[in-house]
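First the structure, then my questions, so here it is.
All protein chains but one are shown in place.
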Amino acid sequence: MPEDTHVESQDAQAGEEVLARVRGSFERQGLMALLGAELTHVTPGRVQITLARRPEVCQQHGYVHAGATSAIADSAGGYAALTLMPATSEVLTVEYKVNLLAPAAGDRLEAIGTVLKSGRTLSVCQLEVYALGEHDERKLVAAGQQTLISVPGETAS
Amino acid sequence: MPEDTHVESQDAQAGEEVLARVRGSFERQGLMALLGAELTHVTPGRVQITLARRPEVCQQHGYVHAGATSAIADSAGGYAALTLMPATSEVLTVEYKVNLLAPAAGDRLEAIGTVLKSGRTLSVCQLEVYALGEHDERKLVAAGQQTLISVPGETAS
Amino acid sequence: MPEDTHVESQDAQAGEEVLARVRGSFERQGLMALLGAELTHVTPGRVQITLARRPEVCQQHGYVHAGATSAIADSAGGYAALTLMPATSEVLTVEYKVNLLAPAAGDRLEAIGTVLKSGRTLSVCQLEVYALGEHDERKLVAAGQQTLISVPGETAS
Partner (left out) sequence: MPEDTHVESQDAQAGEEVLARVRGSFERQGLMALLGAELTHVTPGRVQITLARRPEVCQQHGYVHAGATSAIADSAGGYAALTLMPATSEVLTVEYKVNLLAPAAGDRLEAIGTVLKSGRTLSVCQLEVYALGEHDERKLVAAGQQTLISVPGETAS
């Protein structure tokens, strides 16, 4: 799976510990598994999540549903913020806003969360979602902005 | 199923034709089926969608994922706008913003979309999501605002 | 000035101390004075600010500029949140989103901020702006949502 390879190749950049935290959390997100989303890049301050387009994640016209598009964008932003936090912290989404710019067609979506500001309490991320076609042509289909809050981890040890 | 009863009882209010359009569209949304969401109230300018909390729609702490919460809120707003449109129109989400106010715990979520402004081209909806507990106590867990655009229906005849 | 009367009549409801804090802060906001905005209602969790329409606060078509509309909405929300805070706290706007629903015509605007959630760290307000005509007819011209953070006051004593 090429995506996994990408994640592996980022180990050095994101740090083993951070990557393990992000992966562990991602794997406990039932919704990501239900949608079929994959964690495909983890670097400090930037996370990518990929979602294959299939009928189960679409709306009535066969494009990926705004809710699924937003879900992977929200998770990408949340994990991007988490990569810059101490190991004992978790992050919660305070709010986000997303513009749907074009129908989410193509073979799959790539959601990218990038930290604009990482604060002690609040972080702000930029969210982008691209649709990728057969020949890897990319089209920006959603853009957004997200606010997150850092909270003490529930299982910090 | 009590929810179906609610929908039936609204037939008179929303009009048979509108209700049929909303229901037909909802049933073609793969994501709503995947999440297990149900269309539970349809009145002119106001639509409710209900989602039972189960691990598949949750995040890593067992609360409903912001993406699933947003997905039902977005659909509720979209259908609320649709109830006020001519039969030949469809609506697309332009953008939305949502604040997650409290953990989406409880047995199930109720997302309510209410039209604030219904224009010829653009509509704006208020979005609310409540968590309902065992004894039907309600807690507002998300609040948002959504912009939609009316487009000619693909199958208008 | 009828607006002042309204403020006075709310003294009992908002509490002398809270009202003094809100008024004192409002009077130190250079922008509110520059715009000609007035603080016209202060109740716990709800604040109204009024702005007369005049060319200096308008855009190129003679309607109140979205920036001025947003400025009074933002301040109304901020003070609404402040009314529910301890005397030693201040609030800062984290972010807000506003939809401009109709041209801001009429004689004056009334911006109303209402607290949806008041938390220890974060608060969320609903923002509404109405245009009022000669005969006091009201039209909703803007609607929004705002996130605020509570911080220790700079001059707490």
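Going in written order, the chains are labelled A, B and C, and every chain counts its residues from 1.
Just so we're on the same page, a residue touches a chain if its C-beta (ideal position, glycine included) is under 8 Å from a C-beta of that chain, and two chains touch if they have at least 3 such contacts.
Bear in mind the structure is a predicted one, so any value in this text is a computation, not a measurement.
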Of the residues A:29, A:48 or A:147, I need the one that contacts the missing chain. A:147
Of the residues C:72, C:85, C:125 or C:141, I need the one that contacts the missing chain. C:72
Touching the missing chain, which residues of subunit C? 25-26, 28-35, 54-61, 65-68, 70-72, 74-75, 92-100, 154
Considering the entire assembly, which residues of subunit A contact the chain that has been omitted? 97, 99, 101-102, 116-117, 124, 126, 140, 143-145, 147
Touch residues of subunit B, complete complex, unshown partner: 94-95, 97, 121-122, 124, 145, 147, 149
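Please note the rule applied: only the chains that are shown with their structure count from here on.
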Per CA centroids, the chain at the heart of the structure shown is B
Do subunit A and subunit B face each other with the same patch, meaning over half of the contact numbers show up on both, or with different patches? same
Most widely separated chain from subunit C, with each centre as the mean of CA atoms: A
What is the distance, in whole Å, between the centres of subunit A and subunit C, each centre taken as the mean of its C-alpha atoms? 36
Centre to centre, by mean C-alpha position, how many angstrom separate subunit B and subunit C? 30
Nearest whole angstrom, what separates the Cα centre of subunit A from the Cα centre of subunit B? 24
Going by residue number, subunit C touches two or more other chains at 97, 124, 145, 147
